[in-house]
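With one protein chain removed, the remaining protein chains of the complex are shown where they sit.
For chain A:
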């Protein structure tokens, strides 16, 4: 112990441990205080008048640790945490005070770290990271409580510097308070009300002269999940209306406090969080609760919501704002489905409506401007995304059984914007699957009826569970139900939402598990946590009940755990077999020993994401010329849709892919085959690359330059795999070839095969004096008399290199209003981005992002709008007008990478920096043609001198040259 302070000095930290009927866990909590690495710590135990011997337990602890544990008892039970904690504050003797609940624990170094920060920064309040420990979880699940607030040490002079702290971390327990601060500012917990932490924390944050945050874990909040209701802590019983009333009252008091201190910014952040978090907790249970509850709930909520900052709705996520709005309007018909989306965020639970070119959640409230703003869900892209990606709400409307083991269900599925057309071929079935992962059993039952209703598909089913469903027993105890629709071959999977149908009176259905009826004999319907219909295997007969109990003992006992361990081991072996390192090892040690197959060519474009670009052009040229070869295409997605049927298709990183690469005569791609795979010397790698460079590349990028020499050398070995590197100009040689430090002789001056059609197109145009449109125009529904502009911006990344969401940079609707009568704008985002266009732009603005190949789009476009995409270098070959929309050039060029040249000086077209300038340039497009003709020629000469229309043929010659001289010749 400390030798320097006199015996009269109090401890550094008093930890107030409150307990109510928790004799079993209290000693653990107190021990976590006594075992702190900081010695000067005392435990102040306050018993809320327990009836189970908690007080006696505490007294025993005090006797065991005299001077370090002191015990107090409230004269009568207070029913909350406030009164005992207040008593603790009054009794504490330490310079600092902390709070601990009897079922939780402190981290060993918590007091030392909090005290260190408090003394270093002289803060009134120091807060650390709280960790929720899921006690009953098999895998020791631990969840950090708002870890993003605690990424690094911080000192705040006032809570205004970090509103999210007040808004999110409302706990009082993961903190250390200067005792004088609590006393001087008269900080106490409210008594007689739940959520006392929220108010106490808010008051403490607002009163503190300085707040310090440390990233250390300080508090372990032990969470009991699977226990019965009695074992749950108070804050967990959120479906009781009294709780909600308490919550609203606490919020009202905090808001009052914020108003007094004129902290409207904090109020705004708090409102956003209320919409996104607090309200959700209660709304999710709404479909399961009765009308009386709903009425009281709405009364309580509506009063509070009226005081919420209207701008908070815009900052919340759409579904939160929609729910809050509908709740205020007490529009239950629309709110209950919306609450389903709250619980199942991917789910579309409303049939939606289209009005004035926008998509809305429902047809009601659209005369209200606020309603229109909140209910507009156009940007969610429900109207454009592929149908099979939509997770549609499917509501159960009736449930029953015929008493002979057959289940009778009916329900309806949302048909959003009528996207499931009446002309579609429609089929459907019910699927029963065990919930446990790894089991693949499926039992299907056909629907007995399926018809189009108004905005819904209505269905009925009869499932003979007793005869049709044979569970194994024990391991497949829970069965989920799905309704799978087949719409013209497209599969839609839905879950069945139970809300509105009462299952409490539902009978169980007898079943015969394969492990005999000893393990279970009935299926009982239940509602899953997310509100969906499920069935549970139960033992109802006496024999089954007894047997189930003993089986339960086996499963959790030694034989069970042995079996489980074996199963896990087997799964691990399988995982390791298919892991990256294993594959790389097999590739190098086994596959690369097999003979190279002459004529085997592996193609890949953009890491397998597309069938496109120069690799495609070379592939098609080889086919066109009838050269004998064995073509293999790599694809990265789930399906090989869009890839050529006449090639062997292999999934990227699959075994067949690796085998093909190991045995290939040629590798042809435009970006890079996996870095970890060495290329054999007999294999020839033709790197076509995918665009001339504006931004710095390769070893000209700061990131690569900062790599240590060994790392640079390793990266160089990857680049040295290239035997040929196609370039379009000496600019490429100066930039790309130099930046990749390619050996001389590797760059080949052929131009890009993908650009051959562009050169041909221009020649044809010059020859005939007319532009002809290919089949793509018709495919996209573009009429002949309309001008086509292609808008192809490049992607933007944030500081961490993560690709940011697509933002057009100008108002597409304004564009359509102004030019929509004569111009069709094709929008192509970078393939890493997704675009959603409002339905009102139909025919005027078209999303072409999903087109694999960009070349036909370039050929189709009468003009190009781009910012800094390398497409400009290719499009220039067509000698058509180009507009450069460089609205954020400095930010883009000044980003950590830098550029090779100043685009604004060399751009062969008008450079627009604002939307107005852009629109003016579009209006003036005709004249831009001739004015910039010379600039375009210079641009092509500088960046595309080798694109002469014969690149693909020359690459084929390159291939033929090797094969002609290679011994053995083609297979």
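Just so it is clear, a contact is a pair of C-beta atoms (placed from the backbone, for glycine too) under 8 Å apart; a residue touches a chain by one contact, two chains touch by 3 or more; residues count from 1.
Here, contacts and distances are computed from a predicted model.
One subunit of the complex is not drawn; among "Cytochrome-c oxidase", "D-inositol 3-phosphate glycosyltransferase", "NPCBM-associated, NEW3 domain of alpha-galactosidase" or "Branched-chain amino acid ABC transporter permease", its UniProt record names it "D-inositol 3-phosphate glycosyltransferase".
Across A:215, A:357, A:560 or A:839, the single residue that touches the chain missing here is A:215. Residue A:122 is the one among A:122, A:779, A:902 or A:934 that touches the chain missing from this view. In the complete complex, the hidden chain is touched by one of A:291, A:346, A:542 or A:706, namely A:706. For the chain missing from the display, the contacting residue among A:34, A:74 or A:155 is A:155, taking the whole complex into account.
What chain A contributes to its contact with the hidden chain is residues 2-5, 12, 37-40, 107-110, 112-113, 115-116, 119-122, 151-153, 155, 214-217, 701-709, 896-898.
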